[in-house]
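Note that this complex is displayed minus one protein chain, with the remaining chains in position.
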Amino acid sequence: MQKKYDVIALGRACVDLNAVEYNRPMEETMTFSKYVGGSPANIAIGSAKLGLKVGFIGKIPDDQHGRFIEHYMAKAGVDTSNMIVDQEGHKTGLAFTEILSPEECSILMYREQVADLYLRPDEIDEDYLKESHSLVISGTALAQSPSREATLKAVTLARKNGIKIVFELDYRPYTWQTKDETAIYYSLVAQQSDIVIGTRDEYDMMENSENGANDVTIAQLFKHQPELIVIKHGVEGSYAYTKEGDTYRGKAYKTKVLKTFGAGDSYAAAFLYALNSGKGIETALKYGSASAAIVVSKHSSSEAMPTALEIEALIAEQDQN
Amino acid sequence: MQKKYDVIALGRACVDLNAVEYNRPMEETMTFSKYVGGSPANIAIGSAKLGLKVGFIGKIPDDQHGRFIEHYMAKAGVDTSNMIVDQEGHKTGLAFTEILSPEECSILMYREQVADLYLRPDEIDEDYLKESHSLVISGTALAQSPSREATLKAVTLARKNGIKIVFELDYRPYTWQTKDETAIYYSLVAQQSDIVIGTRDEYDMMENSENGANDVTIAQLFKHQPELIVIKHGVEGSYAYTKEGDTYRGKAYKTKVLKTFGAGDSYAAAFLYALNSGKGIETALKYGSASAAIVVSKHSSSEAMPTALEIEALIAEQDQN
Amino acid sequence: MQKKYDVIALGRACVDLNAVEYNRPMEETMTFSKYVGGSPANIAIGSAKLGLKVGFIGKIPDDQHGRFIEHYMAKAGVDTSNMIVDQEGHKTGLAFTEILSPEECSILMYREQVADLYLRPDEIDEDYLKESHSLVISGTALAQSPSREATLKAVTLARKNGIKIVFELDYRPYTWQTKDETAIYYSLVAQQSDIVIGTRDEYDMMENSENGANDVTIAQLFKHQPELIVIKHGVEGSYAYTKEGDTYRGKAYKTKVLKTFGAGDSYAAAFLYALNSGKGIETALKYGSASAAIVVSKHSSSEAMPTALEIEALIAEQDQN
Partner (left out) sequence: MQKKYDVIALGRACVDLNAVEYNRPMEETMTFSKYVGGSPANIAIGSAKLGLKVGFIGKIPDDQHGRFIEHYMAKAGVDTSNMIVDQEGHKTGLAFTEILSPEECSILMYREQVADLYLRPDEIDEDYLKESHSLVISGTALAQSPSREATLKAVTLARKNGIKIVFELDYRPYTWQTKDETAIYYSLVAQQSDIVIGTRDEYDMMENSENGANDVTIAQLFKHQPELIVIKHGVEGSYAYTKEGDTYRGKAYKTKVLKTFGAGDSYAAAFLYALNSGKGIETALKYGSASAAIVVSKHSSSEAMPTALEIEALIAEQDQN
C-alpha cells in the first residue's frame, strides 16, 4: 500500500547551542551557534535528508525559537503540519554543549516547562498516523504528563492501525523522576513496539538493572510484540537480533571525533533509511554506524546529518581495507 | 498450588463519615459516624468476611485515621502487613455522605494529598504478590503518580508470576485530570487483566465514548488478556461474558434502599468469593447482586458487608418466588 | 462617627468535628459532632453573641460544609455579605479534635487546598472595610498566597482609612513553610497594627526566637504603630501593655476543663467586646479570661461562646472570693 509517509517521528524538537570556541570549559566559551536538536527531530531531519518521506508529531512554543525549529525542519523536507504550537507559554528546550575534548563532552540542559512535554493526547491525530508506514517513538516523550499519555495514545493507535512502531529508547536522565518510573514506561512501550533501538545502558534502564545481558533482554522482549532489537555497545559496535533467531553484528567505523553528540540520532536515521529501502539488516547496521561516524566528526547534530552518498563513500572506503 | 491468599486487593483505604441524621441536606446533619471506606478496602473486608484469605497493598497516613483503618481491617481478617505507613504527611481520604433520599445520595470528598495515591513502585513487594492467587486492582489507583506507576508495576509483576488480575474499574471522577488520560490507563490495564468488572458507564470511560455497546466492548477486550468480563447495568441487572463466547445474565434483587453507596464493592466481594469457591459464573452473579442488595439497605459500606449465610438466605427467598 | 460594624474579622471559617465519645484516642471515637470553627470565625461569632456589630471577610467552598458555615454565622448575627463563595473546587478546612484528657488534646487537621487560603487581593472591598471601626486579622491568613496578599492589602487599606487593626497572632504550624517566613510576615503586620494579641509562644514565632521576654517584645513593637499589646501566659494569666507605659495583669479564672480548644478565640472575642464597650483594659482582661474559662469547659468552640451575663456572673463569683 502506498502511504504518504515512510516515517513519522514523535517527540521533542529543541534548540542546541553549540560552543563556537571549544576544547575548553563552557565558562570560557563566549559564543554559541544555534541548531535544531532533540533526538526525534534529528532522526526526522536525518531521514528526510536521506530521502525518506517524513512527518513529525510534537509541540513547539509560540516564540522565535519555536518558529526557527519549524522553518528549519520544513526546509529539511519534514512535514510539520502536526507540530502543534503551544498556547500556554511553554519554552523550547535548550542544550548548551560543552566540548572539553573529543572524549569529554557535557550538556547543560534547559528542560523546565518545555513545550514538547506538554503535547496532549487529544492532539494526536489518528488520521495523520494512518498515513505513515511507521512511527518512531522517543523514550523521552514518556518522561512526563501529558506528553506521556499522548505517546501512549499514539502507541495504541499505531497498534490498532497496523503501523510499525520503532522505539528509540533515547534515555535522558534529567527529565525522569525515578528509575522505577522509567523502567515501567520503557517496558510498557517496548513490549508493544516492533523495532527497539538503544544502547546497552538504555536497555539496563528499561530493566531497572545494571550490566544486563543481551540474551536475557531479547528473550524477555521477544515474548511480546518486538521482531527486531538493536543493542548498541559504543566503539565495540552494535547487534541486531530478530525474533526468528538471527543475530547481526555491526562494527563501528573509524572517524576523527570532534564531539560525541548526535551519534545515536544519526545512527537511527540511517538505519531506518536502509531498512525502509530494503537493504537488509546487515547493511542497515553499516549505514547506522557510518552515519554516526560522520556526525561525530562535525560541529552539529542536525545540520551535519549525511547524505546517502556520504554514508556509502565511508562504508566503501573502510570496508575495502 | 496452595497459596497464602486467595485475593490481594490494591488501592485506597479511606474513612467514610456517614450522616447520622439523614433524609435531609448535609448542611443540616450535625453528627457523622465513622467507617472504613474506599472500594478496594471494602472489597477486601467483604471478601474476608465471606471467608476468603485476603491481603492488601496500600498506603495509610501516620495519624489517628490511618491507625483506625489498619486496626479495623486487621480485625476483619485482612492481612495488613503490606499497608505502608506514609511518612510524608499525607492524609486519609474522607467521604462525607449525604443521603437526601434513597434515590438522591451524594458524597463530599476530601481527596487532596491523600496517602493512598502516594504508594510508590518500590513499595510493591513481588514476594507478597506471589503468595496470592489473584490481585484486585482498583481503577482509582491509576489516577495519579506515583500510585499509578505502583499499580502498573503490580500489574506487570502479576502477569510475570501468573497471578490472575481482577480489574474493578471503580471510576471516580474527582481524582482524574482528563477523560483521555482515564481512557489510556484504563485500556492499558484492562487489556492485561484476566477479569474486568464495571458498570456500563465505567466501560464508556475506558473507551472515551458514550452509550457504548457491550458486544463492541467485549470484542475489543477479548483480543487481549481478559477471559471474563462483567458489565453492570444497575437495576436492570448485570452481564458476564466469557472469552469462549458464553453470556450470563444476573438479575438485581429487591431491597429496601437506604442509600446507593457500597453497592459495587459488595457486589465485587461476593462475586469473587463465589468464583473462588468454585460456584460458577451464574451463581457468582447471584451472589454479587444479593450482596449489593443487602449493603444498600444498611447505613455503612464496610461494616454492612454480609456473610455467606445472609447472601444465600436472600437468594433463596427471592429466587423461589 | 457611627459605623455599620464594630468589628470585621478576616480569615478562615472552617468546620470542627469534635469527638462525641471522648477521653480516649480518636481511633476509638466512632461519632463526630459538627461545629463552625477557625479562629477568626469563632471571634466573629463570639463578638456577635456578646452584642457587637460584626462583619466577616473570607472564602468558603461551594459545597455543603461551606453553606453550613455561612448559615450558622448569619444566624449568629455575623454579616456574611463578604464571605466569597469559591468557584475553583477548594475545600472547607476540617479539624478533628481528639480529647484524650483535659490536659491532652490534639487536632487532626485537613488544610490541603482550603478555600480560606484562596481569598484574593481583588476580593477585598475597600468600601466594606470603611464601614467598620476595626479589622481583626488572623495570623493564619498570612500563611499562603493569595490569602497572604489579600490580607496585606486589607492591612494597607485599613491603615489608609484610619481603621484600627487588631492582629490576633493565631499561629498554626501546619500551614507555614518555615519559621523565617512566619517571622517576616508576622513582624510586617504586627508593626502596622494598633492592637496585637497572642500567647508568649506566638510572639516568639514573630521574633523567630525562643523564650523571648515581654519587655523586649513591647520595646520593639512600640517603635511602630501598636498602642496596645496583649501577651498571654496560659494559666499564669495575661499582660496588657500600652504605648504610654502602663501594664495590666489579668489572672486566669478557675474552671472545669473539658478540652483546651477555643480558649484563645473566646478570650479575644470578650476582650474586644469589653474594649469596644468602653470598659477599660483592666476589665477587658477579666472578660477575656472569664470567656476562655467558660469555653474550655464545654464541648465546642463556636457554639459555646458565652453571653455577657455568663461572663459577668463568672467574674462576680470568682472575684468576690
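As written, the chain order gives the labels A, B and C, with residue 1 at the start of each chain.
We take it that contacts are C-beta pairs under 8 Å (C-beta built on N, C-alpha and C of every residue); 3 or more make two chains touch, one makes a residue touch a chain.
Quick caveat, the model's predicted, so the values are computed rather than measured.
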item	value
Contact list for the unshown chain, restricted to visible chains	A, C
Touch with the omitted chain, as defined above, among C:149, C:201, C:227 or C:310	C:149
Residue touching the undisplayed chain, where the options are C:74, C:184 or C:257	C:184
Contact with the hidden chain (one of A:17, A:117 or A:221)	A:17
For subunit C, the residues touching the chain missing from this view	120-122, 145-146, 149, 152-153, 156, 177-178, 180-181, 184-185, 187-188
Contacts of subunit A with the absent chain, listed as residue ranges	17, 20, 25-27, 29-34, 63-65, 67-68, 71, 91, 94, 96, 98, 108, 110, 112-113
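One rule holds in what follows: only the chains that are shown with their structure count from here on.
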item	value
Angle of rotation relating subunit B to subunit C [CA atoms, steps of 5 degrees]	180
Separation of subunit A from subunit B, taking each centre as the mean of its C-alpha atoms, in whole Å	42
Rounded Å distance between subunit B and subunit C, as computed from the means of their C-alpha atoms	43
CA centroid of subunit A to CA centroid of subunit C, Å	60
Touching two or more other chains - residues of subunit C	none
